[in-house]
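Of the protein chains in this complex, all but one are displayed in their positions.
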Amino acid sequence: MPTPPPATIHPDGHTDGNALAGPLGELFAVDLTAAATSCVGCGRRSHLAELHLYSSGPGLIARCPGCHDPVLRLVRTPERLILDLRGTVSLSVFLPSPGE
Amino acid sequence: MARAAIRRRLTGPLPWRVAHLVGRRAETATANTLSLRLDDWPGHLPGQHVDLRLTAEDGYSVQRSYSIASAPEDSMLELTVQLLAEGEVSPFLVRDYALGDPIELRGPVGGWFAWEPDDERPVLLIGGGSGVVPLMAMVRTRRALGRTTPFTLLYSVRTPEDVYYRDELERGDDVGVAILYTRRAPPGSRRPPQRLSPNDLPPLTERHPVTYICGPTGFVEAAAGMLVDLGYDPDQIRTERFGPTGA
Partner (left out) sequence: MAIVTPGFRGRRRAQADRLPPGQYLEDDFPVLSAGPTPRIPLDRWEFSIETATGPARVWTWAQLLAIAPETPTVDIHCVTKWSKLDTRWTGVSLDTLLTEVDTDAAFALVESYGGYTTNLPLADLLNGQAWIVYRYDGEDLRAEHGGPARLLVPHLYFWKSAKWVRRIHLLPRDQPGFWESLGYHDYGDPWREQRYAGD
């Protein structure tokens, strides 16, 4: 894990993981914004909707609200959707009950 | 808290659908509510949003997210769009998008920032500017279903001319509404125009409410921080950030 740089980080320009619902819906049938994540960097647990989302053109980067490490990264190319989850220990979501 | 998994018919990944504009009305001089019709709209929970995709003739394409303003019980899907002069999409939606024309739409999405009508907790809604839109969907749903869940709405807005849904908010049903002006208040107002402060927030009562805060990122983070300082349970605060300039 990289040591934090000697700079002060002022978070700015971010939204949040609510906006991931549409893009992730291209891959998953279940809404993941309520999924629980656990940051590999600091251990903080956040719902995906609470992550700080940077919608940089090349992709979507969802960062831990505590330590700002990337938790989830999403890139959409014309042919592929690439989801990188190395920043979370796990992703945990309630399943719909049968018949819903 | 209770599971917030939003069920969807397992038809596979969320498709882009085509909606058509069937109505438009002004909320303010610079904001319109668009009424859209789609076939087979699966319904939504208040608080959810849709993604719109706009494509120019040369293939240039952009996407934006808009909160659903209407209750699921309404016959049309409604979005309220604020014109941002420097924006790329809102000038088209507010000025140029013509009745009858198609638009691509994906949704509903976003199960985290949604109110479930069966949730018995009191509800505190805090909206900054166009952040009031998804909160209004919750108010409308409550009314349509005849629920009596205690609801309080704090709506922070610059001037009286910027207020959305004024007629509905002044209707006087049992939703507690406080409009908090930040730049100019109506003459005779007791509260001077100023940003949201801890004095504007209701003190905690025995029953913790579920709180929904929506608006520009700075507003949402300030409001959430104030609530936590007042003792509100962070696990019962749901937030939706629109980014620095709002929707």
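Letters A and B mark the chains in the order given here, with residues in each chain numbered from 1 onward.
Note that contacts are C-beta pairs under 8 Å (C-beta built on N, C-alpha and C of every residue); 3 or more make two chains touch, one makes a residue touch a chain.
Quick caveat, the model's predicted, so the values are computed rather than measured.
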*For the chain left off this view, which of B:39, B:57, B:118 or B:206 is in contact with it?*
B:57
*From the listed residues B:74, B:104, B:200 or B:233, report the one that touches the chain absent from this view.*
B:104
*asked:* Which parts of chain A face the unshown chain closely enough to count as touching?
replied: 2, 5-14, 52, 54, 56-59, 61, 63, 68-70, 73, 75, 77, 79-80, 82, 84
*Against the chain that's been left off, what residues of chain B make contact? List them.*
16, 18, 53-57, 60-62, 88, 92, 96-98, 101-104
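The rule we apply is simple: only the chains that are shown with their structure count from here on.
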_Computed distance of Cα centres, chain B from chain A, in Å_ = 22
_Quick check on the complex: what are the chain B residues that touch chain A?_
3-8, 10-14, 49-51, 63, 65, 106-107, 109-113, 217, 238-244
*Quick one: which bits of chain A touch chain B in the complex? Just the residue numbers, please.*
12-19, 21-22, 25-31, 33-34, 47-50, 93-96, 100
